[in-house]
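Written out below as structure tokens is the structure these notes cover.
Here the complex is missing one protein chain, while the rest keep their positions.
Chain IDs A, B and C follow the sequence of writing; residue 1 opens each chain.
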Amino acid sequence: MVQTMDNTMGFPILSVLIFLPLAGAALILLMNRANDKAIRVVSLSVSIATFIVSLSLFTGFDKTTHLMQFVERYEWIPSLNMSYYLGLDGISVLFVLLSTLVTILCVLISWESIRTKTKEFFISLLVMEGAMIGVFCSLDFMLFYIFWEAMLIPMYLLIGVWGGPNRVYAAVKFFLYTLVGSVLMLVGIIVLYFYAGRTFDILELMTKAYPYKMQLMLFWAFFAAFAVKVPMFPVHTWLPDAHTEAPTAGSVILAAVLIKMGAYGFLRFSMPLLPDASRAMTPVMLTLSVIAIIYGGIICLAQTDLKRLIAYSSVSHMGFVTLGIFALNTQGVEGGILQMLNHGVVTGALFLSVGVIYDRTHTRVIADYGGVASVMPIYASLFMVFTFASVGLPATNGFIGEFLILLGGFKANQWAGVLAASGIIIGAGYMLWLYQRVFFMETSPKVAGLQDMNMRELLTLLPMVVLVFWIGIYPNVFLSFMHPSVQHLLERVNGGSAPAVAANIATQILR
Amino acid sequence: MVPLHWYLTLSAAVFMIGMFGFLTRRNIIIMFMSLELMLNAVNISLVSFSHYLQDMRGHILVFFVITVAAAEAAIGLAIIITLFRNKQTAHVDEMNEMKG
Amino acid sequence: MNSYALIPFLPLAAFVINILFGRRYLKENAHWVSILAVAASWVLAVSALVDVAGGNKINFDLYTWMLSGGFKVSVGFLIDQLTVVMLIVVTTCSTLIHIYSVGYMHGDSGYYRFFSYLSLFTFSMLMLVMANNFLQLYFGWEGVGLCSYFLIGYYFNKKSASDAGKKAFIVNRFGDFGFGIGIFVVFLTFGTVYYEPVFSQAAGLAGATYNFLGYDVHLMTLIALLLFCGSIGKSAQMPLHVWLPDAMEGPTPVSALIHAATMVTAGVFLVARCSPIFSLSDTALMVVALTGAITSLFAATIGLVQNDLKRIIAYSTVSQLGYMFLACGVGAYTAGIFHLYTHAFFKALLFLCAGSVMHAMGGELDIQKMGNLKKYMPVTYMTMLIASFSISGIPGLAGFFSKDEILWMAYAGESPVGKFVWAIGTVVAFLTAFYSFRLIFLTFHGKFRGTHEQEHHLHESPKSMTIPLMILCVGAVAAGWVGIPALIGENIGVHNYIAEFMKPVLGHPEGHGTHGEEMMVMLISIAVGLSGIGLAYFMYIVRPELPERLTQQFRAVHRVLFNKYYVDELYSFIIVRPAIWTAKNVLIGITDARIIEALVNGVPNAIGALSSGLRKVQTGIMQHYATIMATGILIFVAIMLMR
Partner (left out) sequence: MPIAMPNLAPVMPEIVMTCLAILLLMADLVIRQKDTLGLISIISAGIVLYLVLGSSGETFAGMFISDGYSMFFKLIFLANLILTVLISSRYLQIMRINFGEYYALMMFATLGMMLMASAADIIVLYLGLELMALSTYVLAGFIRYDMRSNEAAIKYLLLGAFASAILLYGTSMIYGLTGTTNLKGIAAYIMNNNIAGNPVLMLSMVFFAVAFSFKIAAVPFHMWAPDAYEGAPTPITAFMSVGPKAAGFAVLGRIFLTAFASVRADWSMVLIPIAVLTMAIGNIVALSQTNIKRMLAYSSIAHAGYMLLGIISGTPAGLSSVLNYMLIYALMNVGAFAVVIMLRSEGFAGENISDYEGLSKTHPTAAALMLIFMFSLTGIPPMAGFMGKFYLFMSAINAGYTSLVVVAVLFSAISAYFYLRIVMLMYMKEPRESVQLNTSPGLGLALAMTAVAVILIGVLPGKVLALAQMAVASF
């Protein structure tokens, strides 16, 4: 049993975080379908409660150790040695916070826009939150897989039921894409289980060394699941469809948290468990990331649909993240993790803002817009902040992440670093073009009579603005979470041989 | 004493005839008869083995086979009658309302 | 000690106050907040000047900005001679232009927004100038880029303005691309991005080579050229100059502040700040000098034929910036900074005069529709005349001293391209004088060519606009006296203060030429200036029909110059249009639609087709079922026996 920190919180915080939303969903299940208001209020209060509980993670986290914290372990299926095993470390703690925060915003943004079947909507939303937190907290490979797949059902319904015109095609495409990828991972998990002596405990799996050939095979099996989720270059075509068709809350959750799980998967499973294969595969991964960055960027230049453009931009941004992760040096990985958080904040906010304008004009075609700045100045300035965060302007969070990634990428492979750096030019190109096309120039008739953002919408976007500038100006608060864990990860990946890791653990204990 | 493999070849031949009949004939009754033929072929081989091995199991199984064949025939004919009452045909080719 | 930290943060506070409370509360008097803030920073800047003149250098960190593995950077301030000079330039111009804008922007709906952007710009420029590490320099660098985007696109409901803003930002991004990679190389070789350690260790690595993208390159040249990419972008030098002329879409005070005095000079500041690195690599210096020279010649020729008042001045700025880079290229960083210092005054003055002319002419900018304005706008005329004299290098005025210094340093410096660059510089001096006075004569002399009611509307600008003009005019004249070269200085008992002042930071290149040569160079530059003015006088006052005939004769040349060598069209042809074309046809059309989507939809369709095919096998006829079973049995029997 690998050494972990004992749960200092006094109460099983991670289980509470997972099952509080699920309990909320169950409560709504029992409520009468008619009173919309009550359903909305309950879901909002549950999401806020979860967020407040998760805040104690932020404060109670011990930043000096790479060991797992808030650990909980209960027998689940003794015969298969499968356990309900939760824990957090520097890499995963931030994403739990992001999920809880984003869920509140989703509930707020769909306050008026969701009219039909509100009960099922908020149930799916809360189940989503529970599953998301479960994915980030689970240390048992099967528990991770179960939460990973369980997320498909609510997301499928979110896109399919409350989505746009051809939502059905997008929902099925999303479902099948992810499912085909993750079933291959399931086979990989089981092969790993048997080779490592019948255990799903990730920490134990990390201490073992696996033959290179097997590592390679497993790497590609995991790649199938994680690359689809990221989405990396060849398997990204589901994202634009899913985003354009999903309702605002759906695409916010999809952009802010769901696609982070792919990159998180690489960090938590592919790299530490299969160090030699990861190292061998970095050239391939770097090429795919660079293609994603440039390909995603250029394609945005010719987009006509607002959400589709932002979707492709997140393909480009996630290209940055994977570049950072597979740079296999401290700057790259930490930049990658921070950029995953930033992308969640920025693209989430962009989709929230698109939701705000979409609720008024019900059109996503960019050509219909123009001169919104003179009609909705506050909205324009907020969108401006997020545009420049997405472009990676210094003092915004985008810059910190992108700079560290490019630095790490350049250090790992100069060609990748230089080509990826061109991404920031293309990024500026399409984002500014979008901003100009929508907000500047003469006010188009469709947009003429709109009134500016109301208090609720403002409330949804304000936390995002605060985060953009907070990470932009003082990122160390967030970076300090990661240092020990990333250090440990890199020792394992670059070190490669198990003894080095064991030695490291020994020192930890002796210290 | 007739050697064992003669019985076996007879049984195999009858079995093949029965199967061939079952596969080619169109009329359900004829298909039933060819089925019975196959079952009897099996009876032949069972009895011959039982005699050859000086063991009673074969004979017991033959009794069971015969009773089951009778029961089967009864049920089969009953179903054919209801079928006939609905569709006035015993031809297998007409019975393809469900396909795909 | 850290009261100097207030210099940038005062304008920041002004920005925050204006942007948050501007709409509802401050409205008209939003300018008080900004002006007070920038004035306070000006006072602090002066005290910093005194402090640095007193000999101590200030370098302190405020807080750790980024810490990831070996990479540590913080927000910190380095105030030395170079910084102080820049501080003075930025704060002075900024204050004067803030005051000028009160009058100019009077009655504009986004009044508070304009002043908040001005304060934000001043904050970013000051952060850029006072940075003590490359990353904070980059922070200020992109900050000013952002503010120029806001201010150029201030009249955002005009398509041309918002296009110009976007163009400025994206072209700057091209420059920052190289700049960013330069910072990476600096960090990877020196292990830190702070100026202090980098410059001190630079000498040690003089001869080192670096494997960049597979090629072994001389390290110092690589870093210098990469950093120079940033300067090209920001200071609108040769390949990336296209955005500056279009930036004239912004209000005139903006052009004055950003596109004349401060932001565009950031590139020169960068080269000066990194002089230890640049001076270690001759090739880099040569590239800088040549780029500067070519750009100044290129811009000057275009300036000859333009008819838009502000565009002429814009091209003149590009040309003068080329001068400054030419100076740095030949190793005379002090001369470059000195020219930057003087240029800030007279160029800002030119722009503000253009602003007041525009104000009077109701927004009309085409100089062919003006004329004889000196009757109606004496103050503007006088100040603009002095500024033109100064830029043409008439002795005694600011422009003469700094330009002459550069030409002398080019001629006498030991840079291999010195002489060639000096020749181009002299030609450019002639062209500068010519187009400056072409502008003066066409706008202020001759008879009025505008519409009647424009003429009726002509009036001198209000006090709040003319006072800054006068102050700047004093600067345009007196600014040069700080750096009178030794040749003249001895016999009138004044020595070259700025040279001595900048010596500790930028060093002092010893020009090895005799006094005679120095005198000869000076005389040539004066002669060239005067002949330029004379030719302009001859062509536009004495024989006004001459320009018309010349354009007929050299029709082709005129058209090329008038269309700015078709550089804009060239760029959109090789970069912008193919990018969008690839996006539309190749990426969406082929890869996404055909290859990936075909695969993604193709596989399920194929399975669907297979499914309906297999469905037919289920014919519903029992015979077929039985035969399939029988064949199944046969196959399995065969498998078993054959094995």
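List of remarks:
As a convention for this text, a contact is a pair of C-beta atoms (placed from the backbone, for glycine too) under 8 Å apart; a residue touches a chain by one contact, two chains touch by 3 or more.
Computed from a prediction, not measured in an experiment: that's the story for all the values here.
The chain that is not displayed touches the following shown chains in the complete assembly: A, B, C. Considering the full assembly, A:Tyr145 is the residue among A:Phe122, A:Tyr145, A:Phe326 or A:Tyr369 that touches the omitted chain.
Residue A:Leu184 is the one among A:Met9, A:Leu184 or A:Ala280 that touches the chain not shown.
Across A:Phe136, A:Tyr156 or A:Phe233, the single residue that touches the chain missing here is A:Tyr156. For chain B, the list of residues touching the undisplayed chain reads 8, 11, 15, 18, 22, 28, 31-32, 35, 38-39, 41-42, 45-46, 49-50, 52-53, 55, 57-58, 60-61, 64-65, 68, 71-72, 75-76, 78-80, 82-83, 86-87, 95, 97-100. Against the chain not shown here, chain C presents residues 604, 607-608, 610-612, 614-615, 618, 620, 622, 624-626, 628-629, 631-633, 636-637, 639-641, 643.
On the side of chain A, the interface with the absent chain consists of residues 33, 75-80, 117, 120, 142, 145-147, 149-150, 152-153, 156-157, 160-161, 167-168, 171-172, 175-176, 179-180, 183-184, 186-187, 190-191, 193-194, using the contact rule stated above.
By definition in this document, only the chains that are shown with their structure count from here on.
The chain pair with the larger count of C-beta pairs in contact, out of B-C and A-C, is A-C. A separation of 66 Å divides the Cα centre of chain A from that of chain B. Annotation: 98 Å between the Cα-based centres of chain B and chain C. Remark: chain A and chain C have CA centroids separated by 38 Å (rounded to whole angstrom). For chain C in complex with chain A, the residues that touch the partner chain are 19, 23, 63-71, 135, 138-139, 142-143, 146, 149, 153, 156-159, 161-163, 165-166, 169-170, 173-174, 176-177, 180-181, 184, 187-188, 212-214, 579-580, 582-584, 587-588, 591-592, 596-597, 600, 604. Residues 19, 22-24, 26, 31, 92-93, 95-100 of chain B touch chain C in their complex. The part of chain A that touches chain C in the complex is made up of residues 173, 176-177, 234, 236-238, 295, 298-302, 329-331, 334-335, 371, 373-374, 377, 381, 388, 393-395, 399-400, 403-404, 406-407, 410-411, 414-415, 417-418, 421-422, 424-426, 428-429, 432-433, 436, 439-443, 473-476, 479-480, 483, 486.
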